[in-house]
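Structure incoming, see below.
The other protein chains are all here in position, but one chain of the complex has been omitted.
Each chain gets a letter, A and B, in the order it is written, and its residues are counted from 1.
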Amino acid sequence: MSDSMAMRRSVFDGMTPIRVEGKVTAASLPFAARFVFRGDAKAAAACSKAFGVTLPKTILQAASEDGRSALSLGPDEWLLIARDGEEAGIVAKIEKALAKIPHALVDVCHRNTAFTVTGAQAEALLASGCPLDLHETAFPVGMATRTLFAKADVILWRTGTNAFRVELWRSFVPFVWGILAEASRDF
Amino acid sequence: MLLIPCPHCGPRPEIEFRYAGEAHVARAADPGAVNDQDWAEYLYFRSNPKGIHFERWRHVSGCARFFNCVRDTVSDKILTTYPAGEKKPDLGTLMKEAGR
Partner (left out) sequence: MSLSLRTAKSGRINRKKPLSFRFDGQLYRAFEGDTLASGLLANGVHLMGRSFKYHRPRGLISAGSEEPNALVGVDRGNGRYTPNLRATQVELHDGLIAESQNSWPSLAYDVGEINNLLSPLFVAGFYYKTFMQPKQAWKNVYEPVIRRAAGLGKAATAADPDHYASRFAHCDVLVIGAGPAGLAAALAAAESGARVILCDEQNELGGSLLAELHATIDGVPAQTWLEQTLAALVAKSDTVTLLPRTQCFGYFAQNFLGLAERVTDHLAQPDPRLPRERLWQVRAKEVVIATGAHERPLVFPDNDRPGIMLADAARIFANRYGVRAGGRAVIATAHDSAYQAAIDLKAAGVTIAMIADLRKEANGPLPMAARAAGIHVETGTAITGSKGRLRVKAALVGKIGTDGEESVPCDLILMCGGWTPSVHLFSQSRGKLVFDEAKQVFVPGHSAQQERSVGACKGSETLIEALNEGFAAGRDAAEKAGFAKGKARKAKVSGVIEAHGGFLGAVPHGHDVNRVKAFVDFQNDVTAKDIKLATREGMHSIEHVKRYTTTGMATDQGKTSNMNALAIAAEALGKAIPAVGLTTFRQPYTPITFGTMAGHSRGDLFDPVRRTPMHGWAKAQGAKFEDVGLWKRAHYFPKAGEDLHAAVARECRIVRETAGLFDASTLGKIEVVGPDAAEFMNRLYTNPWSKLEVGRCRYGLMLNEAGFVMDDGVVGRISANRFHVTTTTGGAARVLNHMEDYLQTEFPELKVALTSTTEQWAVIAVQGPQARAIIATLVEGIDLANEAMPHMSVREGKICGVPTRLFRMSFTGELGFEVNVPADYGQAIWEAIWAEGEKHGAVAYGTEAMHVLRAEKGYIIVGQETDGTVTPHDLGLDWAIGKAKPDFVGKRSLTRVDLVKPDRQQLVGLLTVDSQIVLEEGAQVTLAANPPPGTSALGHVTSAYHSATLGHSIALAMVASGRARIGEVLHVPMPNGAIAVRVCEPIFYDKDGSRLNV
């Protein structure tokens, strides 16, 4: 375990943090366990029990419980997030519970990586690349969706009035980070 | 930039979508039974109307679902959208709803 941790490298290594004092901060998040879960309502119900978080039935919603989260990104698609190191246990539990229910569970722990954007200007900074209306009336706390940031696909999840979590594929990090860094000069 | 009402996610900006050609062009259940002429029609011939067009889009940077859309190719107005696999809506009813 400790050996493999030493071998693991974050794509955020060497990137300059983005911080405009009192206005907005973007900071990478630690490693996490992540899975794409696909299945119908029955599968989702069974998965909810096994995972310990009720998978939201309504699209574009996030639910969290005890450090684990489920984001409904499509009519039959959820992103499951848990603490780093919990991967094996989660796979075992879900596959056992759904042995007879059609579903798909795919490990994307290393495909995705994540950072937060927080502060009074978080919404405005994200609006430099995201075409969605991020006003809290249109994008309330607890909403999560795939969308675009400039030319990169990202998952945007509002975790608080002034806090967002951004999930994205690892190779797009330098591009997204570069635009955020330049855009942050405007605040 | 159009605002396209995804049947799953609601109105979203056009750049999240990818166009996918004409809708309701059904693939034969048994392609082997289709003659050459009809197969060529299926592969290559599309209606390309000036006016109301039934077309497919994919919300690729959103829910990733393919869906159908009824759009006026002259005004770019979208009359309705509905999930893939649903029956083709009646144009007369749609026009009435749109007040045209």
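By our rule, a residue touches a chain if its C-beta (ideal position, glycine included) is under 8 Å from a C-beta of that chain, and two chains touch if they have at least 3 such contacts.
These numbers come from a predicted model, not from an experiment.
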| item | value |
| --- | --- |
| Interface partners of the hidden chain - shown chains only, full complex considered | A, B |
| Contact set of chain A toward the excluded chain (per top definition) | 3-4, 6-11, 31, 36, 38-39, 76-77, 102-111, 124, 127-135, 138, 150-152, 169-172, 174-176, 178-179, 182-183, 185-186 |
| Residues belonging to chain B that touch the chain removed from view | 1-3, 13, 18, 20, 27, 30-32, 34, 36, 39-40, 43, 56, 58, 60, 64-66, 75-76, 84-85 |
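The rule is simple: only the chains that are shown with their structure count from here on.
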| item | value |
| --- | --- |
| Cα-centroid distance, chain A relative to chain B, in whole angstrom | 31 |
| Touch list for chain A against partner chain B, complex | 59-60, 73-75, 77, 131-132, 145-148, 153 |
| Touch list for chain B against partner chain A, complex | 1, 8-9, 12-13, 15-16, 61-65 |
